[in-house]
Every structure is written in structure tokens, then in C-alpha cells.
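With one protein chain removed, the remaining protein chains of the complex are shown where they sit.
On to subunit A.
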Amino acid sequence: MSVRARPTSPHLQIYRWTITMAMSILHRATGIANYAGMALFAIWLVAAAMGQEALTAVNFIYGSWLGQVALFGFTWSLVHHMLGGLRHWVWDFAVMMEPGQREALAWATLAGSVILTLLIWTVFVWAA
């Protein structure tokens, strides 16, 4: 299937930032991050399939402070993308689209993703 060149606009420089626009951009950005992050999960599984030695090495890298920062970011990215996707499901039913409602939903996505991520890490990592 051939794809034609699409018009691009200098939207980032020109338009006043709105929360719905920011969440739309974040949805794409977190989608790309999750795309790359899935490789981390695949590497972990492959190492586990290979043997204890490989698994120990991967566990060491993922357990280092850099690995933990990456995994924390990956958690937030996954949660944010999930909430953003669910928001699209809500909009697909043509509800919550009026002014005020859509902004509230966008803010809820952002707040929800931060709260859920902190909750997951507090309960399962920091307090465990």
C-alpha cells in the first residue's frame, strides 16, 4: 500500500499548549518508549531460557541503579499509555468530548499514571 506524504505543521512552535495536546503527544511518545521497552522484557525471557548464568547477568544489569531508573520510567510509560488508550475507548463512544470534560479526562490520565506508578513501586518495590 502506497502512502502519500502528509502535510506537517510547525504545531509545537505555534499553538498554545493545551493539556489534551500534551497528552496526545505523550501518548505517542510513551507508545514509542513501550515499543523499545518490550525488548527489555524479551531479553529477560531469552536470558532465563538460556540458563542461570545469563539470567544472573541480566538481573545484575536490571538491578543496577540505571536499570531501576529505566524500569521505573518504563512502568510509568506503560501505565500512561494504557490510561491514554482507555481514554480513547471512552471517546469512541462519543462521550466526554465536550469542553471541560475532555480536559478533565486528560488531566485524569496524567494524574492517574503518576499515582498508579508510585503506588506500584511503593507497594511492590520500596515497601516489599
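Descriptive notes on the structure:
FYI, contacts are C-beta pairs under 8 Å (C-beta built on N, C-alpha and C of every residue); 3 or more make two chains touch, one makes a residue touch a chain; residues count from 1.
Keep in mind that, in the parts below, contacts and distances are computed from a predicted model.
Hidden from the displayed complex is a chain whose UniProt protein name, among "ATP synthase epsilon chain", "Succinate dehydrogenase hydrophobic membrane anchor subunit", "Methionine biosynthesis protein" or "Tripartite tricarboxylate transporter TctA", is "Succinate dehydrogenase hydrophobic membrane anchor subunit". Shown as candidates are A:22, A:45 or A:97; the residue that touches the absent chain is A:45. The chain not shown here touches subunit A at positions 1-8, 28, 31-32, 34-35, 38-39, 41-43, 45-46, 48-49, 51-52, 55, 59, 62-63, 71, 78-79, 82, 85-86, 88-89, 92, 120, 124, 128.
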